[in-house]
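Note that this complex is displayed minus one protein chain, with the remaining chains in position.
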């Protein structure tokens, strides 16, 4: 089998109004992504909210995606379940569904030691009928450190790592420790903000949430970097960074991404995580900002009323300050 | 219904050799705990490894525990599921099973903002047919801050909080913010290390992992504190602290607690989280230490060979140092 | 010499308009504190902004304070300098000035290992002509862990620890490890938020920033606790907590405390840390809130215009929200 490389989309899952999986729209979204050039699909990732689905739903998602991809692009299936036995069972099922490999996040909730992380993946490496990529995302799950990855790279079944720490030094340390004895080992970055430098330093590709929103952009950036057009790639990286940061930091993850995908015409429906009234207002406001940025790229039209000039934005603190001033004055005059 | 108070045991679940639930032993364990004086049971807590069971298993555990408790003591059922809809369904099921209340941990994996935490619990408060206690454990899940708890205390269904941060100032802040308008609100601490001071400062009780190991001890400590015998309670607190720290910090949570419960004659079986060879050796060594401490309390016999004198222990670093010295010398002499 | 106990005030240093030390006002402040019942003085602590003074100024501060205290209350002198040699020199100087003991913060800026922290304090313990209290404040300096404190308690010169972590379990662990072989060891807490429970659990006293603002309050709380009037002490603790939190979290430390001391009639002057225009506005607003709280205690008059009713406050986020709504409407109508 060929080595995994390129951009794998950790896509979200469209939901009906009653919160059940919208299979038709999911299939349409898969087609939409493939048509726009993503190299692979990565269902049941963190962006795909795998923890918010039941075990049955997770299986159904992989089944639908494998069917719909239908060999056009490889599927990297998120396979983490409640415990090592259930995870191995999922590996077996996803092998049958035709996934190219699985991606397995380190155990979460409890913060495990390196030794426990090793023992967990070792068990999987020994029993999985399908290639395994380790998934390191220390902000959400027990970290997988360099010595542990190194020990795990001794299992043939473990073919690579997808790292979402965004830590360049960590990536270089892994490469330095593993490439000498495993030149085939795959390094994927899940941190869109540093995609170009990661590719330049030797990553084989990425699993990038942004490719679910703007697959054309991530693909261009990938192609330009591979073609050695670093300057042009960097210009895109900088613009991508702004879009990525807006989606990431303006709302609880992954609501910003949901809003952006929605703008591209995919009907994702509402989050399973309830939103308060102020959050809904904030999200509407964020959506307007995202529409302007996506319009800058030419992916969508500007919102009705147009986009404000750059630099004219005020942040929440500035607004609070102005408002506080007004309120204080009203209060001093006894009007409040 | 009477206010929750006293010690609720967040007990572990015995497993068969094939890792399935050992129902007979679970029932025996429940009896054992009730006979030793715990005020209530708290299945599917963090000590109970709720994340390592499937959704079906979690339901089965609550069913068994409610049946076995059979009204002798109240059951506080851990009810967190993959999403708010599933969690509410679990609340409904556990109400039918006869649980006194549910305890719901804040969403985990993703780190949610206060507003999202509020929206999640609000939805539950509006729909649960059974009393809800919030479960704050910031080291594992999204934190529930004081203003959020305060807003949630406006729902009648939310009857209390179980806090495992161990932060005394945080506990005082909650009490200060909530007691004036909700004198019935229940405050439970999940941090055994500070149980006596928490009770003295106004907590109604605790959900304490140690009560699954030494229910007699936790119960004595509780009774002494309630009786105003602070000095005696403090002596126990100090001894408890040592036992608690050993179980907590000598192995990945909750393996130390499993080893200790095992020593009390409850056959918990092996962890679903695989252990490496060195971890198994370490755990055997820890078990010997725990047996000595439990023997000090008179709960078990000393291990064969007796217990080493206090103060004679060496820590891993000291051992490493000595060993390194030996190895270096051997190496310098060309013997290694 | 008698054991250190009671409330030691980590007082601030009044400055002239040109930022030089206002000696007259410092002497007046010392008198003011002693008259209101503090048990000791603690110059050059964190509240006292020791890092913002030059080495010469730090010496001058201790000289003034020792002179002015003149034996009425003991002086615990903050003695941390750039390196171990300079620190020992400061110990010598402060012994000559008549300080009762020194308090030495763990090395900061670099995060040192336990072994380095030990080596640093060991050197001081062997060379200081004056009693030494260790100062643990992990949010600002290298932490001093329990085994390290235990090793250091073997030096007679080390007479106690002042802990500002506020971690009750940590305090109990220290007591458990040290009291058996050093019953004379002094435990002071620097975390006002948990002063009552810390005293109940065996602390000898505290070094509490709040005692520089409201010495009467801290003193009452101390006396009530010592007299076994726990209920009354707790009521004060809860009120103190609110005041403490407001000073601590509404501005960069220790600006909130400076504003509050100022309200008591001590002319502290401006901070050596420059404040931006918005910060000055915020501080003026905070000062009004603090005046209301201090007026509730009867320490000062209400501000002109009176105090708003409790519960009617809006937080910054709420204000921002309202303001954003107004601004959005204006913008939608093209008025902005």
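A, B and C label the chains in the order they appear, each numbered from 1.
Just so it is clear, contacts are C-beta pairs under 8 Å (C-beta built on N, C-alpha and C of every residue); 3 or more make two chains touch, one makes a residue touch a chain.
Bear in mind that the values here come from a model prediction, so they are computed numbers and not experimental data.
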Consider the whole complex, including the chain that is not shown, and state which of C:111, C:181 or C:229 touches that chain. C:111
Given B:20, B:70, B:285 or B:302, the one touching the chain that is not displayed: B:285
Options C:84, C:292 or C:307, residue touching the unrepresented chain: C:84
Considering the complete complex, identify which of A:197, A:278 or A:303 is in touch with the unshown chain. A:197
Contacts of subunit C with the absent chain, listed as residue ranges: 19, 46, 51-55, 82-86, 107-113, 115-116, 118-120, 122-123, 139-141, 252-253, 272-276, 278-279
Positions on subunit A where the hidden chain makes contact: 147, 166-169, 172-173, 175-176, 191, 193-194, 196-197, 200-202, 230, 234, 237-238, 241-242, 245, 315
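Keep in mind that, in the parts below, only the chains that are shown with their structure count from here on.
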Centroid-based (C-alpha) most distant chain relative to subunit C: A
Roughly how many whole angstrom separate the Cα centroids of subunit B and subunit C? 35
Whole-Å separation of chain centres (CA-atom averages), subunit A against subunit B: 34
Among the residues of subunit C, pick out those that touch two or more other chains and give their numbers. none
